[in-house]
Structure formats: structure tokens, C-alpha cells
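With one protein chain removed, the remaining protein chains of the complex are shown where they sit.
We call the chains A and B, going by the order they appear; numbering starts again at 1 in every chain.
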Amino acid sequence: MKKLGIVVTLIVLTGAVWGLLRIQSNETKIEKLVLTGSSTIAPLAAEIGKRFESFHSNVRVDVQTGGSSRGISDARAGLANIGMASRGLKEDEKDLLNFTIALDGVSIILNKSNPVNALDKQQIIDIYTGKIANWKEVGGNDAAITVVSKAEGRSTLELFLHYFSLKNTDIKPQVIIGDNQQGIKTVAGNPDAIGYVSVGAAEYEAGQGAVIKLLPLAGIAASVENVRNRSFPLSRPLNLVTRGEPGGVARQFIDFASSPQVNDLIEAQFFVPVAH
Amino acid sequence: MFLLRTDRQLAFLLGSCALLSAAIVLLILLFLVKESWPVLQHVALMRFVTDASWHPVQGLYKLTPMLSATLYSTLGAILLATPLGIASALFSRYYAPPFLAGCYRRLVELLAGVPSVVYGFWGLTTLVPLIGRLHPPGVSLLTGILVLTLMILPTVALTVDAALAAVPVAYVRSAAALGLSRWSLISGVALPAARSGITAGILLAAGRAIGETMAVLMVAGNVVEQPHSIFDSVRTLTANIALEVAYATGDHRAALFVSGIALMTLVLVLVGIAECFPRKRYYD
Partner (left out) sequence: MIKNALASALIWLIAMLITGVFAWLLADIIIHGLPHLSWSFLVEAPGNAGRSGGIGPVIISTGLILLVAVITAVPFGLATAVLLSEFTQRNSRLGRLVRGSLDVLSGVPSIVFGLFGNAFFCIYLGLGFSILSGGLTLACMILPILIRTAEEGLQATPNDYRLASAALGMSRSATLVHLLLPAATPALIAGLMLGLGRAVAETAALIFTSGYVDRMPDSLFDSGRALSVHIYDLSMNVAGGDANAYSSALVLILLLLFINSIALSLANHWLHRSVVTV
């Protein structure tokens, strides 16, 4: 018994010493770049950050996830060097500068077993406001519609509301989700659900065999291709946001993130690089 | 109490540490109030009850549907987990042969250790589609209750097991000597003798159920509406915080700290109830 106690103490001590040594070695001048904001951009920014670090060994890029509004308010307050926003800047946010690094679209998704293959703008509005509650009213099965919407503060929700000229108080959802994957899993698990998620994520999951399908919007198929050629109506820029003209490492990072050197990373996250 | 000088110094040191540990609760409350102050200043407390809905971005702050969702899901989980947990403890204590009882107890202990994300993950991919076939949308108060039940069942089972183990052997032996059947022995002697331990276990489990976040967030649907049936989708207070706090700024963020205060109030009430029962201490 005593032996075990000693072993545990030893493990704890070596860990502590290791931690302290790490702090010591940290004193060699390392610059930290903090990015906060949109959870849509966060995985991409983290990947870009890793590649950036490999070129600049004295820089550490820290990416924290949150929402676009959070990224904007952090950038404004100086809590983050760079904010991430998966939407354009609003009127009262024009004091900040934005740099678009990629494009993404938002697509309506249904379960694959649903016979409905297209919905017009008014039908989608009626479904989301609860005026149409059964699929047979739009030519589908006789089944109640499960409306999936996003939680307050998500820029996907803002974009969706803006495109359909709705207020969040108008929406009568049956399920509220947080992030894209939760939406895809919910629709895949429910044959009568309708939701809206990032085009890239949905296209990838559909390709991997998830039982979902992407609905065309205003007659244009929801695909990464149509986001790329800018014909898909419900698309959004993925922006990096700074307060004032960025300098030093922040400038270098933004230049790097907007350069073709990261196009493969952007495509790996199913977004569309801004054409160069 | 007579103390030497070194002892007095030690007692002082220990006392400071203890007060510091005790002060953490106050610190938590203080910070919850401090962070929610901006919204409490210009929004009357009653509006958290009387507003039309929860749309904090548009200045609507109704919390009551989430409060009832928390209460319903906790209550439902307790109602299901209590009989199951007691039965499970009885099984390992009185019914199973010793080897099987040992294995079974290990299993329940393992179940107690499975992290809530894993329960949520499993619930979302397995349980939700199953319930959805029964009654769409699948994510609902019922799924929330079922996942919560699974999560708190081990807590109930283990505390009841410990309480049964503490029943004096003499009671059980004399009951057996009187020729009572196994069930009469259990219902007439063992369970009444272990009553206070069982209550403690249930209250402990209720605390866990109120506080559970990620699993409920993943399976309960998160719509802020007063539920009318167990198939309606609900959002608990904890899920509300986890879902929105990373995305919230200004008044919205402050309103989420008000949800935190509401949760703390619930916990205080629960601890208050627990104080009313005669207590014995068991391992958590």
C-alpha cells in the first residue's frame, strides 16, 4: 500500500517539475496571437494557425471558439488580436476592419427518405413559422414536420432569418440545435425533419452516407460548386476581423490566411477559398 | 480546549484554509450576481417570469419554461431511477450469488464513471431515432428523462447498496430466525432500517440530475416552451447556459448568469431539504 502511495506521489512530482520546466523554457520570447469567435471558422483557423506556426517558430496561435458576435466584441475590446465572424459586418460594426478568407453557404436539409425534393421560399417561411405543419401540404407524406432551428447567437440563424426576412420570435421550432453536426445528426435520425446547416458540412456528410439531402434554393442546387461560382443565394463570407489596421504578426497571419498557401486547408474543411 | 502554542498556530492555519474553502460558495454567488447585475439593473425580476418568451437578443427573458423543464426532467428521472436503483441494490445485496454480485457491483460502478458526453453521444445516435419512430421529433422530455435516469441510476444503486450494508447484521439474522421469507425480510426489516441512507442517496442523485448539462443538451431538443406532453422538446436551465453562453454578449450574457442564479437557488432548496432529514454520512 505504501509503495502505491509513493508511486502516485512520484508521478505527481515529476509532472509538476515537468510543468514548471515548461514555464521556464517559455521565457524565450514567444509571441501569442489570440483568435476568438465563430465556431464555424474555429477548426479552419486552428489548422491555418498550425501551418503558420511551422513557418514562424516564435509564434503561437491560440484559437478559442464562440460565436461571431463574441469574436467581434472581443476584437473590439482588445481581448483577442483577431476576431472570427462567419458573416459580414453590420452597420454598427463598421469601426472594425474585415478580411474575407473563405466562403460558405447555408443549405436547407431534409432526411433522404423524404419524397419532397424542392420547396419554394414561401413554403420554407410557412414551415418555419408553423403555418404548414404537415408534409402532405407541400406534396410529401402525411406526417408532421419537425422544424429544426439554431440557438440564439448563431450567425447561421441570423443569416437564415435575414434571407427569409423573419424574426426569431416568428419561428416555431420543434428542435433547437447548437452546432452543425448536431443538426445533421438530428435530421439524419428523423425522417420528417427539416433543418439548415453549412453547405460544406452537409455535402461532406451526405457523401459519407449520412441519410440527408440538400435542397436547392431558388432553383439553384446547394453545392460547394455553386457557392464557389457565387450563384448560390444563401452564402456568407468567413471573415477575420481586427480593430484598426493590423500590424506585426497579426498582419502576417491575415496575409497568410488570405493567400493561396492555405487553399488546401480551406477545402479540407469544405469551405470555398476566395478566388485569387 | 487546551492547546499548545504550535497547535494554536496550526489551528489558525487550518481555520484559514477551511474558511477559504467555505468561502468558495460565497465567491460563486458573488460572481453570479456581479455578472448578472447589468441586466438586473434595468430589467425587473418579474420579467423573467412574465415576458412572452426567451429571446434575449430581442430583450425577452422568460425563464420559467426552462425552470419547469429542469424540474420535470429531474422529477421524472428520480421517479424512474429510485425503484430501479433500489432493485439493483437489493439484487447485488440479497439475490445474486456472491460472485455474480461482485461482478454486478463492478458494472454499476463503471456505469457511474461513464462521462456525460458519452451518454449524450449515445443518446443522440441511438435513443433519439428510436423514440422518434414512436413519436416524432424524438428529442424530447422523455429522452432527456431516460438518459438522466441512466446517469443517476448508479448513484442511487451504490448509495442504497452502502445503506443496506450498514443495516445491523442482528436485524437480518433475527428476521431470518423468525422464518420470514426473503421478500418480507427486505420489505419489513432491511429497507425501513436503511431508510435514511436511501433518502440521502435519492437527494444526491437529484442534485446530479439538476446539474447535468451536456447529455441533456444533446437529447432534449432545447426548445424553450412549456412542455405539454413527455414527447415535447424542452430546454433545461443548464442546457440554456451551455448552448448560448459562448455566443452571448452584453445583456444576453448577463441573462444567462441569471439562469445560473436560478440553478443555485434550486440547489440551495435541495440542500435545505436534505438538512431536514436525519443524516448519516456515506461515500459519494
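As a working rule, a residue touches a chain if its C-beta (ideal position, glycine included) is under 8 Å from a C-beta of that chain, and two chains touch if they have at least 3 such contacts.
Since the model is a prediction, treat every value here as computed from it, not as a measurement.
Displayed chains that the missing chain touches over the full complex: A, B (touch as defined at the top).
Only one residue in the set A:A201, A:L217 or A:V262 touches the chain that does not appear here, and it is A:A201. Although one chain is not drawn, its touching partners on subunit B can still be listed: residues 1, 3-4, 6-7, 10-11, 13-15, 17-28, 31-32, 34-35, 84, 87-88, 90-92, 95-96, 104, 107-111, 113-119, 121-122, 124-126, 150, 153, 181-184, 186-187, 207, 210-214, 218, 238, 241-242, 245-246, 256-257, 260, 263-264, 267-268, 270-271, 274-275, 281, 283-284.
Those residues of subunit A that touch the chain absent from the view are 1, 4-5, 8, 12, 15-16, 19, 22-23, 25-26, 30, 34, 39, 42-44, 46-47, 50, 53, 60, 62-65, 178-182, 184, 200-201, 204-205, 208, 268-270.
Quick note on the criterion: only the chains that are shown with their structure count from here on.
One finds 33 Å separating the Cα centroids of subunit A and subunit B. Residues 39, 65-67, 69-70, 73, 143-144, 146, 151-154, 167-169, 173-178, 182, 185-186, 189-190, 192-193 of subunit A touch subunit B in their complex. Taken in their complex, subunit B has these residues touching subunit A: 52-53, 55-58, 60, 124-125, 128-129, 132, 136-139, 217-218, 221-224, 233, 235, 243-244, 246-250, 252.
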